[in-house]
Structure formats: structure tokens, C-alpha cells
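The other protein chains are all here in position, but one chain of the complex has been omitted.
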Amino acid sequence: MKIILPVEKEQENTDICQSLGRTPYFMLYDTNTESSEFFQNPASNSPSGAGIEAAQAIVDSGANTLLTPRCGNNAYSVLKKTGIAVFRTIPGPAISNIHAFLEGDLSELDTIHEGRHHGEN
Amino acid sequence: MKQLLILSGKGGTGKTTLASAIIRLSEAKACADCDVDAPNLHLVMDYKGETERKDYYGLPKAFIDAGLCTHCGSCLEICRFEAVISGKKMHIDPRACEGCGLCERICPVGAIEMHPSVAGELRLLSDPEKGIFSTAQLKMGNGTTGLLVTEVKKQMIKASDNASLAVIDGSPGIGCPVIASITGVDMILIVTEPSLSGISDMDRILDTARRLGSDITVCVNKADTNQKMTEQIRDRCLQMDVPYTGEIPFDPEAVRIVNKGLTLADEKCPAGDAIRSVFENVMNIMNRR
Partner (left out) sequence: MRDVITERTKMKIAVLSGKGGTGKTMLSVNLAAVATPSTYVDCDVEEPNGYLFFKPEDVRPEIVSVLVPSADPNICNGCKECVRFCKFHALAHSGEHLIVFEDVCHSCGGCSLICPLNAITEHPRTVGVVESGRSGEVTIHTGRMNVGEAAGLPIIRKLMKKISESGQERIFIDCPPGSSCTVMESIRDAEFCVLVSEPTIFGTHNLEMIVELVRTFDKPFGVILNKRLDGEKDPSEEYCHRNCLPILGKIPFDHELGILNSEGKIASRENGRFFQMFKDIYDHITECVSI
């Protein structure tokens, strides 16, 4: 499976970014190879629609699971429709969160906050 | 670093006057003016020191190369924002252009390109004694965006070193810029005034703020201009379980002080005293968390 997280830098022990839509990078961890790749978030400087653009990038990456501290409702509605599971991160670097998830220690993200705009079709 | 945001919903309630006094009283070493449409806070903050400036880019806007244009009028036909001005030289009105890029796409001779468009300027002032002050000025015709407000806050947080408290003068209204002001903030102080429009705008802001989960308190400015309505507001806050942090009287002395470029914490006056009390109430609630 592939797990994706919003991260500050392109390193496995980097901090998780508090904003999903405007995170500078994403980290994509492959459980088969136990290795990570990183890519820039195309939405990090978008004046609008950042959550949606970031969500599309997540969908296109092939990830099945997202670990994030928060998620706006626009991004969430895209992810929900693709069957990507969303879990809440805990304090600590990205790689610790991966391990915590694989041990079953993370819980699903249940509070979605209202984004800049709300409602989609 | 704890963040205190001051909002009002309606303009003209005295938000900036209050914010400036609170910054002075709290000696907050980090502050920001998110009211980027009409930033006013700097007029009374008197920060001495360097100003760092950075261009803020909005969405790129269309531009027609007159040398390539064949006047076919396709762009004029498809533009829904009345941004294409025809004439001897077809050109785009950047004030109307929304940056959709459709004209660029359909121009049969490739005469249209999207060019980066500077929508405003980010400013960061650093005073060696007072700390840092983050703000921005929009160019005319550009609306405040959530992104710009986010940039002003990010700039403040990045430059704030060891500040324990940041005070933010928020955007008016109820739209995206306000939501962007609210994210990540620990406490919101809503400043309202005793009028029908003040109450209706306070309700809308409360609704928005509550969904985003910050702590909220309310205070009434110019409270004695309509004591009856001030009481209505107080009762409403009680009903809705929102802490009511106080009332500030209308004070002509205050206008005089502000017009000298000072805050109401710099010279003694009735409004200033009342603000001090509101400030103390808000801090008590913030420190309890």
C-alpha cells in the first residue's frame, strides 16, 4: 500500500505540515519497498482552490491512505469519493507517524473543518 | 506563541483602534494587519526600523500582443467578464480579467498570454524595541484573498522569534479572508457596536467563528450611543454562552488621541480605561486555557 503525508521538507524525519492544501511537499511511502519518494505540492502557492488541487495531486499519486493533522471539507470530499482513507497524525516526524499507522495506533480523522468555500457537487 | 485575533464583521466599529491599544497594553512583540483592503493599523503603530517588501502575485491575467492580433474577435465573444476591450488595438482590462485563461486557449494565432500580475505588496516592519509588524497593501481593483491574509500571518509567524503573544487586526466581513484570519488563532475578540446592523453582522461572524473552533469573546464599542441595544447584545451573548468582556464608551477624547497617531493606551481617556479592562478580561480567559 501507499501512504501519503503533507511534509515540510523532503526527508523522512521531517515535520508534518499543519496545512494540507498548502503543504510544500508530499511524502509517499511504499510499504512494499519500505521507501519514500517526495514531490512538490502543486497547490502550495495557489490563490484559491488549494485544497482541491492538493487532493487531486494525492489521488494522482496512487496513494490509498492519507495521514494528516487536518483536512478541509473540499479536499475531504474529493478523497472520500476515491476511497482514500484519512487518518489523523500525532505529534512527531513523518516517519514515526508511518510506523504508528502500521502498528494500528492512529485513528481516523473525523472532524472536518469548513474550508475557504464549502459545498461541492 | 498564542494568537489573539480582533474581528468585527461590520466596518467602523473601532476594531483597529481597539487592536492598536491592545497591542500597546500587551506589549505583544508580533502583530499583523489582515485588513489588507484598507490597512490602517500602521498609522498608529509608529514602528521605527526596516521595512521588508515583497510583491504579492495574484492569478496571472491575460495580455494581448497587438503585433500578433488579427482582430478576429474570438476572445471578445467568449469572455464572460467583459474584460476584452475592442478598438483599434484589442486589449484586456486587467481590472475585469479574472484570469480564467480561456482567451489564451482559443486565440487562433496565439496572440494572448497569461502574464504574472502583481496584486499587492507584502510588508514586514521590524522595530528593535517593539517587535515585528506584518501587513500588506492591495493594489486597487484587487480583492482581499484568503491567500494574501494567510501570507500576512505566515510572514508574522516566521519573523516572530520568541514572541509569546501575537495580536492580529482581522479582515472585515464574513468571507474567505475572515476565515483565513481565523485559522490557527487561539482567541477571537469580536468588537461590535449597538446598532441593528452591528448585531446582525455580529451574528454572522459568530456563526462562522464557532464552526472553526476558536475561543470567542465579545465586547461592545461606543456602547453608550444606544444603551438599550448594548443590553440586547449582552443578553444575546449570555444566551449563546459567549463570554462578554466589556463595554467601551463613545469618547471624543479618543478621536483626538488617535488623530495624533497614538493609541488609546498611550494617553489617559475613558475609552482607554475601558479597553484596558476588556483586555484584562480577555487575557484572563486566554491564560486559563
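By written order: A and B. Residues from 1 in each chain.
One rule holds for everything that comes next: a residue touches a chain if its C-beta (ideal position, glycine included) is under 8 Å from a C-beta of that chain, and two chains touch if they have at least 3 such contacts.
Just so it is clear, the structure is predicted and the values come from calculations on it, not from any experiment.
> For the full complex, which residue in B:K2, B:H91, B:K154 or B:R204 touches the chain that was left out?
Answering carefully, the residue with contact to the hidden chain is B:R204.
> Which one touches the absent chain: B:G173, B:G246 or B:G272?
Of the candidates B:G173, B:G246 or B:G272, B:G173 is in touch with the missing chain.
> Touching the left-out chain: which of A:V59, A:I90 or A:L106?
The single option touching the absent chain is A:V59.
> Of B:L59, B:C75, B:A166 or B:I248, which residue touches the hidden chain?
B:L59
> Applying the definition given at the start, please give the residues of subunit A touching the unseen chain.
Where subunit A meets the chain not shown: residues 43, 46, 48-50, 52-53, 55-56, 59, 74, 77-78, 81-82, 117-121.
> For subunit B, enumerate the residues touching the unshown chain of the complex.
The list for subunit B reads 9-13, 16-17, 37-38, 40, 43-44, 59-60, 78, 80-81, 95-96, 98-102, 105-106, 138, 140-144, 172-176, 193-198, 200-201, 204, 225-226, 229, 252, 255-256, 258-259, 261.
Just so it is clear, only the chains that are shown with their structure count from here on.
> Across the complex, what residues on subunit A touch subunit B?
18, 22, 45-48, 50, 113-117
> With touch defined as at the start, can you tell me which subunit B residues reach subunit A in the complex?
So the residues of subunit B touching subunit A come out as 58-59, 145-148, 150, 176, 179-180, 184, 211-213.
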